[in-house]
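A protein chain is absent from this complex, but the other protein chains hold their places.
We call the chains A, B and C, going by the order they appear; numbering starts again at 1 in every chain.
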Amino acid sequence: MGKHVVVIGAGVAGMEAAGRLSRNGLEVTLLEKESVAGGHINDWFRLFPDRRDSNEVREYLINLSSDPKIQLKTGASVDKLTRHGSSYLLTTDAGENINADAVVVATGFSLFRSSRKEEYGYGIYENVISSADLEKLFISGEIVISSGKAPQRIGIVHCVGSRDEKVGNLYCSKLCCVTAVKQAIEIKEHLPDSEVFCFYMDMRMGGALYEELYREAQEKWGVNFIRGKVSEASETIDGKIVVKVEDTLAGRPLKMDIDMLVLMAGMEMSEGGSKLAATSGLKTGENRFFASADHHFGSNISNLEGVFFAGTCIAPMNVTETISHARAAVTEVMEYFSNNNR
Amino acid sequence: MDKFGFTISKGRQINYDQNDRRIYNYIIENEPSFRNCIACGGCSGSCSAGNFTRFSLRELNILINRGENDLPRTNLKKCMLCGKCTLICPRGVNTRNVVFLAKQAFKRFDSYAF
Amino acid sequence: MDNLFDKLMEDIRFEEGLNACMNCGVCTAICPAAEFYSYDPRKIVDIVQSRNNELIEDLLKSEQIWYCGECMSCKTRCPRGNAPGLIIMALRGLSQDLGYFTESEKGRQQLAIKRTIGESILNTGYCVYIDGISPEFHPEQGPTWEWVHENRVDLIERLGGNYKGDGPGILRKIPQETLDELKKIFEVTGGLERYEKIESYSKKKAAEMNLDFDEGIDNEYFSHIYKTNNGSHTR
Partner (left out) sequence: MKNEGKKAVWSEYQKEIADDKFFYVRSCIRQNFFPGSEVAFLRILKEVLGKDVYEHPCHTTCSGIGYHGDIVPFETAMTVVARQFALMTEAGYENYVPSCITSFGLYTEILDTWHHFPEVEKKIRKNLKEATGREFEAPKNLAHASDVIFKFRKEIAAKAKYKLINKNTGEPLRVVDHIGCHYAKMFPSKGVGGAEYPYVLAGMIEEWGGQVIDYPERRHCCGFGFRQYLVQANRGFSVACSKEKFESMQPFKPDMIITNCPGCPMFLDRWQYVINEIEGKQYGQNGEGIPVFTYEEVAGLVLGFDPWDLGLQMHQTDCEPVLDKIGIEYSPEDKYKLNSLNHSQPKHLVVNV
């Protein structure tokens, strides 16, 4: 066939798509803006719901995408995407031009920048960290606060940057609830004597084995759940974080001193994705993610013929869903080529 | 009061750091399923006592968990131990035993026991 | 009977202040009034968005709607762009229009605010004017204020003010023509009507409560509403 596909983004979706495309005999260029492939999974210690080592998934993806038919270009982001006849011309930030018979957009998501929720003091109060920062602590094997000590009481704030008009994100990021529960359990594994509190608005545990994990957190680990959106955090003279929340189930405001506050950052359209949308004419939806042709049966299809979406560039997804979505994108690419060859 | 015509109001926030959580701890030690409550309200929705009085096991669970023991202390008496809530609870909390244990705990730790 | 939700919707602040509430409690968590009063702005918004006429009527007659201090901290934080503080303002307005405010201890206090601040606006052009801030009514102002109040003519002159003087400056006399303009504005925009409603409903309530009612602040009813606190607000 000799067709050449460019996959933009070498995260879970991009690596999966590249690997499957090459298995179908296509030439693939896999572009990654960072210096290594892997995407967000590189920064995560263990994955929900079973707390498996993220390296196992990463190794699978690296094996899958290590194929002579796949050329991985790291440190390369796409500045421009223009149509030329039946193919596309992509220009990278280094000025390189690449021709593609089809394009798979797998630009993924960015984690919500937690400092934008100013009232939580991320980047200001020493012991307010994000879910991603906590993963780094897990990787380092040591959970400590600014004083160098282990935290005794840890608070986890759900919906940071999700379901929140104040930051322009009306949608639910879907993965933060289960991430919170996973991280709460991991904290308890590291620090069995600590107390962990999850502050949530709704527990959205809609995935295979998620609800079971929630139950395990309560039953086995004694994680506490308080229904209320944290209104503000502040810092005491000895570096503790004071949390103000309404315990809505008790119908009273609640105030609590906490040693470490973890913010469950939501998912947003990635910066690279936004840039691509602005220069390529690819449509985005209300939530700034790319807009698919059809919500139910065309979620891989874009408004540009021959350009397909894979993974979280269209909406929050977990790893399982991302991999499935990437495979579906490959199916669409194959069908596109076979229709055009006829 | 006389001089100014008012007194300084006291806060009504749940002060988690100062509250007494011995009642809660006693219950979960002896009935670990108490931890599994997700505050769905199934118990209070079906409660025979709650039909006629201001009794809610859901509320009671939350308050005891937070160490806000005043309302549970008096309200517990309203439970008739019919056990309907135990049938309904989707998380398998042994609600009947929770009520028993709560009463025991109040007797044990509380100077104002019933 | 009127649909109270529709009536509330006539208030632009209500329209602005109410979007779909998801009961997250972020408002109550930060609310100074919820900290000291038996008050939960989340529940108020929830009642209002239920559009239940009876519940809204109860609310309009309740103590609850008078606890808010209108600091608007709730508006800063609401993830759905609601402003419970503005909703409260709309509820208070309607409660006064319908005469429901006299049904609660805190609501009855509106007469005290009308008689002090309200009349000061029209009579002096200031919300408050030093002559009216007497140490007798404001013991909490402390002994220094007693001295300030007693020596206000000399003190304000010493500090460069213009106490009851002509032209610009601190505590100047506001010209009569200006006060006439203010009064006319109140007449045209419903301000006077609000004042009159507060007066007439209060008078009715005073009769019901068997308390003397007269103009000014030196009468039984005024003294009662200004000072009474039955102690059940902070439970």
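Keep this in mind: contacts are C-beta pairs under 8 Å (C-beta built on N, C-alpha and C of every residue); 3 or more make two chains touch, one makes a residue touch a chain.
Everything numeric here is computed off the predicted structure, so don't read it as measured data.
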Contacts of the hidden chain among displayed chains: A, B, C
Options C:19, C:52 or C:229, residue touching the unrepresented chain: C:229
Touch list for subunit A against the chain that is not drawn: 115, 118-119, 121-126, 232, 234-237, 242
Residues belonging to subunit B that touch the chain removed from view: 3-11
On subunit C, residues whose C-beta touches the chain left out of the figure: 11-13, 16, 32-33, 35-37, 66-73, 75-76, 83, 89, 92-93, 96, 105-106, 109-110, 112-114, 116-118, 121, 125-130, 133, 137, 140-148, 150-151, 154-161, 166-172, 174-175, 177-178, 181-182, 184-191, 194-195, 198, 225-229, 234
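Here, only the chains that are shown with their structure count from here on.
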Centre-to-centre distance between subunit B and subunit A (centres being mean Cα positions), rounded to whole Å: 40
Intercentroid distance (Cα basis), subunit C paired with subunit A, Å: 49
Junction residues of subunit C - those touching two or more other chains: 35
Overlap residues in subunit A, where contacts from two or more other chains coincide: 227, 247, 252-254
Contact set on subunit B toward subunit A in their complex: 12-17, 28, 32-33, 35-39, 58-59, 62-63, 65-66, 68, 91
For the subunit A and subunit B complex, residues of the former touching the latter: 203, 215, 218-219, 222, 224-225, 227, 247, 249-250, 252-257
Touch list for subunit C against partner subunit B, complex: 35-38, 139-140, 227, 229, 234-235
